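For reference, the structure I am asking about is given below.
The complex appears here without one of its protein chains, the remainder shown in place.
Coming up: chain A.
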Amino acid sequence: MKQKLRHQLGDQASQSASSYLYADIYLTLASKDQGLIVVTMRDLEIKGMVSAHAIIASSIFIATVMPLFFVEKFSVYGTHMVWLYSVSGSVAVVNITIFWLLGISPPTKKHTLGYKVSRLLRSCLYFILSCLLFHAVVVLYGAPLLESALETFSLAVLLSSLTTVRCLCVLGPNVPAWIRVLSRDGAMSVWDTSLQITTACSVIGAWLGAFPIPLDWDRPWQVWPISCSLGATFGYLTGLVIAPTWIHWHRKQLTYKSK
């Protein structure tokens, strides 16, 4: 039993070391009975996450401000589509860049070019599929079916770039892994936990964003889909803040099972 554990522990260590550049990981055998490998993170990793999240958050801010210089009469409400696509584009790009730089991506088995290309293609396909799925879900939740279909689809694109892109970056185009991550003990690293938190926060934000729509306040942000996309963005920002905080707070309790 012990030997078996040791053996796997070694495997885990080598795998983790390859996937975490900045993390200084040491492994402890928490309990022989449970046989769980507890990976305790140094603050360094959390710091890395804080800075990554800060970069993403500032990219959202820049994406909100920058179009002022390029688009005439730009405003978040008035030219909402521009804002929406600028935010989703910048979030997607910054996420991909950061996760690529950090090297936090699932270990690939093959390193051939064809494999990489097929992964890329599959990722794109998944992104488009997730846009369509989000669109369908939003319509089923009561969004107008035909009129303002473009707006609805844009909201779906925003939601996809807030959630799916990160999933693709962290887990790769691997749907079972996505489903696994969304379960209580499915997280296998801090990045998985932060993925859980930001995804949940964005979706809940979009959900909450639908609440003010029926109110008769006649505010510009009550127009479909502004409140939802704002809600999703604010939810995402909240998630970016909450994730490192929560992980820091629970760093003693957090245990990650290996595969």
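To be clear about the criterion, a contact is a pair of C-beta atoms (placed from the backbone, for glycine too) under 8 Å apart; a residue touches a chain by one contact, two chains touch by 3 or more; residues count from 1.
What we mean here is this: contacts and distances are computed from a predicted model.
Visitor: One chain of this complex is not shown here; going by its UniProt record, which of these names is it: "GPI ethanolamine phosphate transferase 3, catalytic subunit", "Mediator of RNA polymerase II transcription subunit 20", "BHLH domain-containing protein" or "SUMO-activating enzyme subunit 1"?
Guide: "GPI ethanolamine phosphate transferase 3, catalytic subunit"
Visitor: Return the single residue from A:Lys73, A:His111, A:Arg184 or A:Lys252 that touches the missing chain.
Guide: A:Arg184
Visitor: For the full complex, which residue in A:Met81, A:Leu101, A:Ala149 or A:Leu215 touches the chain that was left out?
Guide: A:Leu215
Visitor: Hey, which chain A residues sit against the chain that's not shown?
Guide: On the side of chain A, residues 4-5, 8, 33-37, 139-142, 176, 179-180, 182-186, 207, 210, 214-216, 218, 257-258 touch the unshown chain.
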